[in-house]
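The structure appears below as structure tokens.
For this view, one protein chain was removed and the others were kept in their places.
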Amino acid sequence: MKSGVLKLVAKRLAVAVITLLIVLFAVFFATSMLPGDTASILLGQAATPEAVAGLREAMHLNDPAILRFLRWLLGLLHGDLGTSYANEMPVAALIGGRFVNTMKLAGITTLISVPLALTLGITAAMLRGSLYDRTVTILSIGVISVPEFMVATLAVLLFAVYLRWLPALSSVNEAHSLTDLVRIYAMPVITLTFVISAQMIRMTRAAVIETLSTPYVEMALLKGASRSRMVLRHALPNALGPIVNAVALSLSYLVGGVIIVETIFNYPGIAKLMVDAVATRDLPLIQSCAMIFCLGYLLLITAADIIAIMSNPRLR
Amino acid sequence: MSMTNLVEVRNLRIEATTDAGRVVEIIKGVSLDIADGEIIALIGESGSGKTTVALSLMGYARPGCRITGGEINVNGKNMAALSEKERARLRGTDIAYVPQSAAASFNPSSTIMEQVIEVTRIHKLMPPEQARKRAVELFRALSLPDPEGIGARYPHQVSGGQLQRLAAAMALIGDPKLVIFDEPTTALDVTTQIDVLKAFKSVMKAGGIAGVYVSHDLAVVAQIADRIVVLKGGEVQETGTTGEILSAAQHPYTRELLAAFEPKPRQAQADADAATKELLRIDNLTAGYGPVRGDGLPLIRAVQSVSMVVEKGRNLGIIGESGCGKSTLARVIAGIHPAAAGEIVFDGKELERAARKRSQDQLREMQIVFQYADTALNPAKPVEDIISRPLAFYHRLDRQARSKRVDELLDMVRLPRALRYRHPSELSGGQKQRVNFARALAADPKLIICDEITSALDTVVASAVIELLKELQRELGLSYIFISHDLSVVEAICDKIMVMYNGERVEQITPDNVKAPTHPYSKLLFSSVPKLDPTWLDGLVRDPELVSQYGHR
Amino acid sequence: GRATNAVAATPVSGGTFKAAGWSSSTADTLDPAKASLSTDYVRCCSLYNRLTFLDKDGKTQMELAESFDSKDAKTWTVKLRKGVTFHDGKDLTADDVVFSLKRHLDKAVGSKVAKIAAQMTGFKAVDKSTVEITLADPNGDLPTILALHHFMIVADGTTDFSKGNGTGAFVLQTFEPGVRSVVTKNKNYWKSGKPYLDSFEFIAITDDSARVNALISGDINFAASINPRSMKLLESQQGFELSKTTSGNYTDLNIRLDMDPGSKADFVAGMKYLVNREQIVKSALRGLGEIGNDQPVSPANIFHNADLKPKAFDPDKAKFHFQKAGLLGQSIPVVASDAATSSIDMAVIIQAAGADIGMKLDVQRVPSDGYWDNYWLKAPVHFGNINPRPTPDILFSLLYASNAPWNESQYKSEKFDKLLVEARGLLDQAKRKEIYSVMQTMIAEEAGTIIPAYISNVDALSSKVKGLEANPLGGMMGYAMAEYLWLEA
Partner (left out) sequence: MARAATSRRSFLGHSYNLVGVVASLVILAWTVVAIFAPYIIPHPIGDIVDDDYFGPMRQGLWLGSDYLGRDMLSRVLMGARYTVGISLAAVSIACFSGVVLGMIAAVTGGWLDTCLSRFLDAMNSIPSKLFGLVVVAAVGSSIPVLILTLAVIYIPGAYRFARALAVNINTMDFMTVARVRGESTIYLIGSEILPNIIRPVLADFGLRFVFIVLLLSGLSFLGLGLQPPLADWGALVRENIGGLPFAAPAVIVPSLAIASLTISVNLLIDNLPQKIRDRDA
């Protein structure tokens, strides 16, 4: 059985790698189709043909894109992400700090939103049809429906501009104490929690309700089990699959989807980095970011699959 | 009031709210008594309210249903009046339930032991260790294999028969005064059924536990029940001791039930002597599942070099226990599951193994009817669409012609024409099976393969369907391959019976000499079919080494 | 409160100053030659010095140079200030200057001012503190030209600019491209007493309202170039000030004369009448600008020709011209982008005016990135945005001379070219002003560039920040504010 699981995990990972390659190629293809290249964009208004030509020459932008892509892939195998075109810094250095920031934000948001969403979803399912249930449902819908930047801006105006409780910017390098940390992360985390929780709540609720109508839950009731026991012991373990899947999908948003939050709170994360990279057609940087997003997504999805399988004796 | 009986139900009324919001009364004033240690049987056709009544004894009504009137006194307490909390306290301790399908009623993601002893946890009856000991004792008492180890397994790792007994153990652990069995053996093979029945009976008698045994199989009921209550349309038709009911049944429905058991006079083959033409012959057919190995044969062989012949206008019965390869064989013949080896000759022409490669006419002339009508009929389509599709597909009929033909087909299968507008979910089990069959007829085939088409139906409906098949055969000169694990059904319709065991054909016999099968497995099989005689089970002596060799593994 | 340019009280030293610009990316650089965004200018100004700089009246003042001398405006002798050292302790020498200027001619460097630098043909380090620069043709403006931010002086032989090793008022502490930079006081800065600030952090907040919110919430003490519409909010709050500078920055509508529809003189004439300058200043710029008269030399510049009156908004005249050109009812694409400040709002206003007289203008907003490369100068009708330049000569030779690299409307006139060379050679200011006035009129009348307004730049700052003055080179005291500001105790 264990070996079966290992084989399965291995298979999943192999698949993930293939997917990754597809993505990298797609991204490469897309970006090399973009008009303009780093040289001309760096020169901006000063982009006279000869100037561009000269700079291109100097930056070795002349050899075919596919070649540069392969060179980058090769470097990747040696753990080298290449050097940025826009400023001759190594991509790893550019990404490093920002990646950590993104992970911090994602991590904290996860810690807050997932337990919150699951509890709300499960309790709503337990009290299905009750006023509480309906309130949760409506609220969760309401929350999905408000544009992200609206939530963020409102938060800033309220907490930073009028109440002056929190800083309007999340400047990470000023986090010296725990209170700083809280003050700095409060608003982005709230915003993101708003964005991703609703979906998880809905999914959890649906999944639990689904399993609540199965014969074995009815059987538990006929054994005299309490409602909470029916949900926690019998319904939940069997609803785990769809739930973790939904959670994974929602969380994957935190890796690359937070561009708006990063913009509004001026949070130096990796999404904004990729936007810059696209703006300057900085191929190595774009590739690296894309790879990180894709990896994040795949890890989450794969993890979800594996948890689902583990939780189901029939599959293990 | 003075408590004489353990259970006293007084004109119980249960209403159900249909999704139209319409309220229908599904139990119309039922009253019944159960004395301590007495086992009564609730019998009646599907939909008569058996489960509903049984569950009401635990003060439970399924979603959409509501107990609206009457008393349900169990052990002095009126379940109808109690609060949900108090009811919960009695469930599992005073009254326990053995569900209709154990397979569905076990939580797939936790071990059997956990679920068996859960009752003791919920009601804090005893420390877990003790509970486990108790459980193991019960496993032994219910003659389960490997009583020590079986608890550690997950539900999907044990057979249906075993699960059914484990469900019983789960019910008995809180040693209740009343146990409710909801058709505990309907899903089982005859061979397995015997053991389960035996186990139940002994445990109940030993503990002096009262029971309610829900079933629609009189023969089974006869073995275990002291008294029988006959339900129909949510009303008690008649009550009496098992003896009375079997000997002198009053109510017509009860008579029908009994009639279903009398061996039916099979149509004497008019052209018995006339040389019969062969319609289908299969030679050394082998098929299975799993990876194909070097010799081109699959790992799991579900069918092992089986040969057989079906003659025009005649029927072949295939019987054998669950998992012996009957369905696989059927699917192989129909080309759903291509054979690994062997050949199929139909109407003189050799058939491709995969249906996809066969010609439209070949497909049309051989139709298959599946066991479970509810999965065989597309729930999203009204009956008329379902039936008229083959008409459009094979016979290219236009609208009027189709709708005319649909009417004819509905008549053929004895369904009211009005039904054509309904969706499958709006039909009873028997009706579904008829529609299922009508669709096969629509193709006007030469051969129809029926895979356990009566297994999901109760005895009365089943025998009605069988009768229908016979008539249609007379009118249309069809041939059937009739698969079942229920000998009586096969006897009733087939000219030849092939017995399968473990994917192989063990012998072929004619209904006339079923009394004297030659192969030991056939012996076991045939001897396991319950008789109406209440003493049959106790009197039954089975060759132990036969059982150990061929009994459920 | 309104803009205060009064240099109050005596400066006090100390404090950390945190300012936010509006744009920044991974392409941020500390190489003066490559500097392209305001962000880069601000950083470079705090780290390096120029030979000369422009004061608040647009007068050229000496910085690293002590004097500029030339007889014929062709060969120039530059005497360097003594006792100036780089952050790494090295002394400033003529070689550093030669290296810094010569770089711009090297294509591989990708200098933004390669074109202007091209006129400098010879560099010679006469001695340790004297440099001789030879020009292709006479140019009396050289001292002013070298006040451009790109001509900052770096140490000889520098290749890695991430250290920011200059002679400037601050020393680099941290620099994260696209994120932030922190510089600290240069203890032995050659300008006595300066700088006042202990340290200066510069970040960029791309989102307009976020930038203002950050200022109000006290995260930063200075928000550069704020959106006019944020003023309502700022004025409702206590403790903030606005500093308005009308430098030569402008966004212009360019109609290429060498292709349809611009090749029809009447279309150009029509458009000039169709542009409602008052409304653009009132609605698009919210009053933060001055109506322009279709020529690049702004009122902030001493050579501005004030007698030249802007065209009045006159739909009927416009209609008449469009009819004459036979373009009425046709749909003319107009390319605009966020890249060119408020060009989209202007486009919309012109479009609406056009709609009223049946002139269909089809505004096409295109993404900012790649705009200068893909649309500017290329599209038949498009918007451009020109940063302030110190001298008319630079403006004209960059934008209007027949061989100008950025001839936005493809304006070609021999007379203009002749006047340009003539003026360049002159060292007599009065004479040049005359010529330049004529040239400004020519542009306004003949070229296809419509300059509806000179955009004032508004910086918002906490009233604790003192010492800010306007500067013709642009906001933030021509990006050089860091070394002049101080924080009120």
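Letters A, B and C mark the chains in the order given here, with residues in each chain numbered from 1 onward.
Here is the rule we go by: a contact is a pair of C-beta atoms (placed from the backbone, for glycine too) under 8 Å apart; a residue touches a chain by one contact, two chains touch by 3 or more.
Bear in mind the structure is a predicted one, so any value in this text is a computation, not a measurement.
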Next item on the list: Please work out which displayed chains the absent chain touches and list them by label.
Entry: A, B, C
Checklist line | Contact partner of the left-out chain, one of C:29, C:93 or C:209 | finding: C:209
Item checked: Candidate in contact with the missing chain, chosen from C:338, C:434 or C:469 -> C:338
Notebook entry, point to check: Out of C:367, C:425 or C:467, which is the one that touches the chain we can't see?
Noted result: C:367
Item checked: Residues belonging to subunit A that touch the chain removed from view -> 15, 18-20, 22-23, 26-27, 30-31, 33-35, 128-129, 133-134, 137-138, 141-142, 144-150, 153-154, 157, 161, 209, 252-253, 255-257, 259-260, 263, 271, 274-275, 278-279, 290, 293-294, 297-298, 301
Margin query: For review purposes, identify every residue of subunit C that touches the missing chain, sorted by number.
Written below: 208-209, 227, 229-230, 232-233, 236, 279, 282-284, 286, 336, 338, 344-345, 347-349, 351-352, 355, 363-370
Checklist line | Positions on subunit B contacted by the hidden chain, ascending | finding: 18-22, 24, 334-336, 355-356, 358, 360, 363, 368, 370, 372, 375-381, 389-390, 393-394, 423, 425-426, 439, 443
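Rule of thumb we're sticking to: only the chains that are shown with their structure count from here on.
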Notebook entry, point to check: Given the two chain pairs A-B and A-C, which is bridged by the higher number of C-beta pairs in contact?
Noted result: A-C
Note to self: I'd like to verify one number: the distance from the centre of subunit B to the centre of subunit C, where each centre is the average of its C-alpha atoms, in whole angstrom.
What the structure shows: 89
Note to self: Measuring centre to centre with CA averages, how many angstrom lie between subunit A and subunit B?
What the structure shows: 51
Margin query: Using the touch definition from the top, which residues of subunit B touch two or more other chains?
Written below: none
Checklist line | For the subunit A and subunit C complex, residues of the former touching the latter | finding: 34-36, 39-48, 50-51, 53-55, 57-58, 84, 86-87, 89, 94, 97-98, 153, 156-157, 160-161, 164, 166-169, 171, 173, 263-266, 268, 272-273, 276-280, 282, 285
Item checked: Touching residues (chain side subunit C, partner subunit A) in the complex -> 25-29, 34, 36, 107-115, 162, 176-180, 203, 205-207, 209-210, 213-214, 216-220, 233, 368-370, 372-374, 376, 405-406
Margin query: Quick check: in the complex, which residue numbers of subunit A touch subunit B?
Written below: 213-216, 218-226, 229, 233-234, 237-238, 311-314
